[in-house]
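Handing you a structure now.
The complex appears here without one of its protein chains, the remainder shown in place.
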Amino acid sequence: MHRFANPTRFLRISNAVLPFAAIGTVILVLLGLYYGLWNSPADYQQGDTVRIMYIHVPSAYMAVMVYGIIATCSASLLIWKHPLAELIARASAPVGLAFTFLCLATGSIWGKPMWGTWWVWDARLTSVLIMFFLYAGYMALSNAFDEPGRGNKPAAILALVGVVNLPIIKFSVDWWNTLHQPASIIRLDGPSIAAEMLTPLFLMMGAFTTFYLTLLALRLRSEIAAARLRNAMMTGQVEA
Amino acid sequence: MFAAFTAMLIRDMRMGFRQAADLTLSLAFFLVAASLFPLGVGPDPDVLATLSAGVIWVLALLSVMLSLDRLFQSDYDDGALELMALSEAPLFVLVLAKALAHWLTTGLPLVALAPIIAVLLNMPAEGFATLIIGLLLGTPTLSLIGTIGAALVLGARRASLLTALLVLPLYIPVLIFGVTAVDAALAGLAVRPHLLLMASILAAALPLAPWAAAAAIRAAFQ
Amino acid sequence: MFAAFTAMLIRDMRMGFRQAADLTLSLAFFLVAASLFPLGVGPDPDVLATLSAGVIWVLALLSVMLSLDRLFQSDYDDGALELMALSEAPLFVLVLAKALAHWLTTGLPLVALAPIIAVLLNMPAEGFATLIIGLLLGTPTLSLIGTIGAALVLGARRASLLTALLVLPLYIPVLIFGVTAVDAALAGLAVRPHLLLMASILAAALPLAPWAAAAAIRAAFQ
Amino acid sequence: MVEFSGKELSSFRGGRLVLRDLSFSVRGGEALLLTGPNGSGKSTLLRLMAGLLDPLTGTLFRDGVDVTEDAEAHRHSTYYFGHAEAIKPALTIREDLQFWRGLNQADTDLEEAISALGLSEQADLPGRYLSAGQRRRTALARLMVKGADLWLLDEPSVGLDKASTKLLSDLVKRHQDSGGMVVAATHVDLNLANETVLDIGQFAVDPGEALSFSGV
Partner (left out) sequence: MVEFSGKELSSFRGGRLVLRDLSFSVRGGEALLLTGPNGSGKSTLLRLMAGLLDPLTGTLFRDGVDVTEDAEAHRHSTYYFGHAEAIKPALTIREDLQFWRGLNQADTDLEEAISALGLSEQADLPGRYLSAGQRRRTALARLMVKGADLWLLDEPSVGLDKASTKLLSDLVKRHQDSGGMVVAATHVDLNLANETVLDIGQFAVDPGEALSFSGV
């Protein structure tokens, strides 16, 4: 009856992770800001606006990654009915939505000086916008039912449908000639960015990741508490 | 299997035509909404021309979306959907048939109306062919993707709004390629790549959408 | 009488909005639908500005039509409408309450969100006031006229369908005045005439629409 | 002494004549049972009585006066309980009853009505979660939140368990004792007090013959 698999072990793990993640976030952010704002050159053509990159790129990566996590969890929920998958997915959604928004915001702030406009409807930007709507739809759908767990399956299906969007986001810059930067970090022939820029970039990426882990652990606590309560009552009844 | 498909198709078409209310409403929306834009933009024909493709496509999207709840809702309410899920025919096939019926009663009429609107928004004649072909390739995709949205919201609060929220983002690629194709035609550029992209989206939606919709329907009985 | 009115209002509102979260749903819906237009016609700010009024009024029409069928149909199908017609309260009053509930759940959210959308479509600030007032005057009319159409299709006989379609053109003047009013404001012309016209349409619809709808409902039971 | 009666009623439905020259009469405290095979016209007659349908020919009288003269008054003092239960998936039983009470400007005690029909546990469940019988009982509870002296019940006992059926007949009895009138269509025995049976079958136009009308 692993639908009621008591997630204590998982909870213990996440509780163990929590402090490290939290502290790690603080340290990495401080380091990242230091390198990003002081200890890195201004771009030879972009000037200081390039520093937006240290927020923009990590948030973009996180937005994409978190969606990937949600999709994976959704799959395992539909196939193996794994209870934790459902919890993780639901806990991740708002965080992912926030990262996507951050990516869009920083992006358009950066776009103003670079492209002379807040927004262009090119493939990269549009596909990210779609992801933003998908996040929103996912959350709306999973809360749209009167019955507690009823929204999980539909939401999971939606998340899987939305996966087709990920490759578009990732490769849009290569498939279509867009205003947007082509991949300059994850490349077969190695990064094409000045090393001094890479350091803060990676620091910030680390910071964002640990930040996500922190939020996840916190949210899971409450989610699991609620689920536990429900399960305890149900199983209690079943055995009674 | 094929028998089931045709049975489903015939039945939905029959019902569509007999209680044509919502069917015609979505078409009426298309016309009424389109007639608003010449006003807003003012008489300048060139401005209108540049907009026409976009306006037509957006309105097509919206009016298809207007008729989505017709897909499963009533069958869900009166228990027919349960019986379908329990029938010999795979739900997948039935969803496909429903999508086809929906397209024949919604998408196709839109394609037929499009030229009228195009003239209304004085789109240059070079664009027509591409517009029509684009709609012919695009609207079936809209119906297919629509089945997912319509199935996901069964039993939900404010279903119609939710459907829109879920479906419209997924419609965006169709919209973009449809419009760019027409613009390319107007600019005298090659349209085949755009149309091929739309065709491939349709090809992808054909198996995926019914599968997802069927899964969603089963979930709705819980 | 008034008790019945409020009872009806509360009940329909309850069914419309089960909780506050549903308002954010409306927001999301309007944002998605609105963002389709720039996707379609391109990001050019000037173009969008010229379209903005039309777009917002199309959204108004859309949101009204999205929920119209739900206005009477479900109550008709499950027998609630009969009981209402047999209740102590005059049907006229109940229709009025339903129309108000419909407006509060569809029209009003749009009015509240219109400024945001207007900004996104960078409509010049001079247009805002007129847009809002226009929506405040126009969307109730749309809901009221909608009741007639929704009531006429209940019988689902051919004739009633046609008459229901005849209702749709009644929307057009409201929409046209709504759009032209904003354009006038942007062009720095007088807007009062347009708004007065809209107000008078509303004044006319307020008594007529519920009366017609009530008659249509009684006919639907035959 | 109140009375509700009808003379030479005929009804034309779905392109065919359903009832022909039917007359009836109920007095305060009496119950009129409509019986007859499926499709014989019981529901049709009840809808005529409720004023939802206009008869093709014939008239309905309240205490001798044509009801069409004051349709309002007739509606106010009539409760029609049809095949459809009008349960809203989204509304809880309590919300539903509140609504109908408001609509009928009655001031009945809801809790009383709810407990009278044994719905106390479900009172706050949305209609979506109700079982067939619970839906039916909710519809019956509405009888109590509208003070009407004429009850028109269309197969009221359908879907009810034994306890609730008993409960129903008690309800009806109480209504009769307080001088109310009842007309009920049924296929099963409802064992009400001083009931007179009216077999619709004899007024029904047998479909074979009726089909010839459908050309009309």
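When the chains are written out, they are named A, B, C and D in that same order, and each has its own residue count from 1.
In this text, a residue touches a chain if its C-beta (ideal position, glycine included) is under 8 Å from a C-beta of that chain, and two chains touch if they have at least 3 such contacts.
Remember, it's a predicted structure, so these values are computed and weren't measured experimentally.
Visitor: Using the document's definition of touch, tell me which of D:Ser43, D:Ser77 or D:Asn104 contacts the absent chain.
Guide: Counting the whole complex, the residue in contact with the absent chain is D:Ser43.
Visitor: Pick from B:Leu31, B:Ala89 or B:Leu136: which residue touches the chain that isn't shown?
Guide: Of the candidates B:Leu31, B:Ala89 or B:Leu136, B:Ala89 is in touch with the missing chain.
Visitor: Just the residue numbers, please: which parts of subunit B touch the chain that's not shown?
Guide: Counting only subunit B, the missing chain is touched by 1, 3-4, 6-8, 10-11, 14-15, 18-19, 75, 78-80, 82-90, 94, 221-222.
Visitor: Determine and list the subunit D residues touching the chain excluded from the picture.
Guide: Missing-chain contacts on subunit D: residues 13-14, 36-39, 43, 83, 121-122, 124-125, 128-134, 136-137, 154-155, 158-165, 187-188, 207-208, 210-211.
Please note the rule applied: only the chains that are shown with their structure count from here on.
Visitor: Could you give the separation in Å between the centres of subunit C and subunit D, each centre being the mean of its C-alpha atoms?
Guide: That gives a centre separation of 36 Å.
Visitor: If you average the Cα atoms of subunit A and of subunit C to get two centres, how far apart are those centres in Å?
Guide: The mean C-alpha positions of subunit A and subunit C differ by 38 Å.
Visitor: Where in subunit C do residues touch two or more other chains at once?
Guide: 18, 25, 28, 32, 39, 42, 77
Visitor: Specify, in ascending order, the residues of subunit A that touch 2 or more different other chains.
Guide: 121, 126, 129, 133, 136-137, 140, 146, in rising order.
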